[in-house]
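A single protein chain has been omitted from the complex, and every remaining protein chain is retained in its original position.
Letters A and B mark the chains in the order given here, with residues in each chain numbered from 1 onward.
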Amino acid sequence: MGLLDKQFDNSNIVITSLDSLLNWARLSSLYQLQFGLACCAIEMMAASASNFDMMRFGVIPRATPRQVDVMIVSGTVTLKMASRIKKLFDQMAEPRYVISMGSCSNCGGPYWEHGYHVLKGVDRVIPVDVYVPGCPPRPEALIEGLMKLQEKVRNESLAKKKIA
Amino acid sequence: MTPQEIADKISARFAGVPGIGIEAKLDSPVDPYIKISPDHILDATKFLRDDEEMLFDFLSCLSGVDLKGRLAVVYQLFSMVKRHKITLKVEVPTDIPNVQSVESIWKTANWHEREAFDLYGITFIGHPDLRRILLPYDWEGHPLRKDYQVPEYYNGMKVPY
Partner (left out) sequence: MITDFGRILIFLLIGAVFTGGGLAASWVLRPRRPYPGKLSTYECGEEPIGGSWVKFNIRFYVVALIFLVFDVEVVFLFPWALVFKEFGMFAFIEMVVFLAILIVGYAYVWVKGDLDWDKPVPRVSRYVKGVGVVSDETADVNEHAAA
């Protein structure tokens, strides 16, 4: 059946209310796939710890891709790891988002020139929604990236987008 | 024991062996080292480990080096009991880089030699499980050599920036 999969033609009061409800529910409980690869993982852990506390946004780390909404790729992505990242992203259930945290997963970072085994940016294998720059980004920067993702989720809609 | 004494002891022990190629460079600013030929490294290290006065029972590090035209393996030994250390060096030509494996002497050399093989292509004779350790198994080439070219694509992913 998949009623939530359908795109409705015109948005009326029911659709917009439903949209608000669904989007609010989804952005308040973005479970994350704990995917720390390198130094950015330390900052991600710091963001989850008590001082900056990502959990108050509803972001709880889960170990399996089946139960998560967002994958925070933090750290250098090597070519060996890239195939695993692709597989894990495939195993996530929709609606799924990716936050690329740090220089290395944005664009290869400090290894862009001579890194023979570094994937220059995780967006070469999976689609990324939010890029958080920094080397490593401060926990507040990661939380701002999370809030940008929440903005993106808030603007989603079940109605078809009108092309003006 | 000072490096000079260690070098003297080794030279005395292997005095008559042909092709042993022992050269001691003891005034090196970084680490005094002893160069040994790659075919005799197994006997030399066994002697270093078992001799009562030297007892080098800990291999701190085994690394590869690319000197243009030759590949070298550097062994850094330490004795937990006697508290002295020494460095050994072995040089091989780049086209036939075969060195005897010291994995049977110190088990820690297992992974160190795999790394030297992975990054430099130095094959260790007698190693029980010589395969790549850091790079994926289907990687081509040995990256830390001076003449290495970064590949364009690996499994469909573009490698250069």
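Keep in mind that, in the parts below, a contact is a pair of C-beta atoms (placed from the backbone, for glycine too) under 8 Å apart; a residue touches a chain by one contact, two chains touch by 3 or more.
The structure displayed is predicted, hence computed values, not measured ones.
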Practice task
Quick one: jot down which shown chains the absent chain touches.
Solution key: A, B
Completion exercise
Cross-chain touch to the chain not pictured, restricted to A:27, A:72 or A:85, is A:85
Handout entry: Touch residues of chain A, complete complex, unshown partner
Key = 1-5, 64-66, 83-85, 87-88, 90-94
Problem - In chain B, positions touching the absent partner - result: 49, 57, 80-81, 104-107
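In this section, only the chains that are shown with their structure count from here on.
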Problem - Inter-centroid spacing, chain B versus chain A (mean Cα positions, whole Å) - result: 45
Problem - Residue numbers on chain B that touch chain A, as the complex places them - result: 135-136, 143, 148, 150-151, 154-155, 157-161
Completion exercise
Listed in rising order, chain A residues that touch chain B in their complex are 79-80, 82-83, 107-108, 112-113, 116-117, 119-120, 124-125
